[in-house]
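What follows is a single structure, and I will ask about it in a moment.
A single protein chain has been omitted; all remaining protein chains appear in their positions.
What follows is chain A.
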């Protein structure tokens, strides 16, 4: 069925991007949701919802970006850096800020 054989390097890069998209993208969306839940000046339950609803858009945008960017390495960096930044802000706003 294949007209040309795909190199292992190619397959590995695709796998790496798929992992970055599925797990990295979800981590980014989750970090976004938590950060919004803590940062938004709304009632507690309202802020939770206001963070969680758009998080699916963040996830989708992350997946699109992971497969569009030039290299798998860039894909990982592009997903993980904002995840850590958002997680750090969320931590500072939460219990972490009181330490």
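Everything that follows uses one rule, which is that contacts are C-beta pairs under 8 Å (C-beta built on N, C-alpha and C of every residue); 3 or more make two chains touch, one makes a residue touch a chain; residues count from 1.
By definition in this document, contacts and distances are computed from a predicted model.
Asks: Assign the chain not included in the display its UniProt protein name, restricting the answer to "Urea ABC transporter permease subunit UrtB", "NADH-quinone oxidoreductase", "Membrane protein" or "2Fe-2S ferredoxin-type domain-containing protein".
Replies: Options "Urea ABC transporter permease subunit UrtB", "NADH-quinone oxidoreductase", "Membrane protein" or "2Fe-2S ferredoxin-type domain-containing protein" narrow down to "Membrane protein" for the missing chain.
Asks: Going by the touch rule given at the top, which residues of chain A touch the chain that is not shown?
Replies: So the residues of chain A touching the missing chain come out as 1-4, 6, 10, 13-14, 17, 29-30, 33-34, 36-38, 42-53, 55-57, 59-60, 63-64, 67-68, 70-72, 90, 94.
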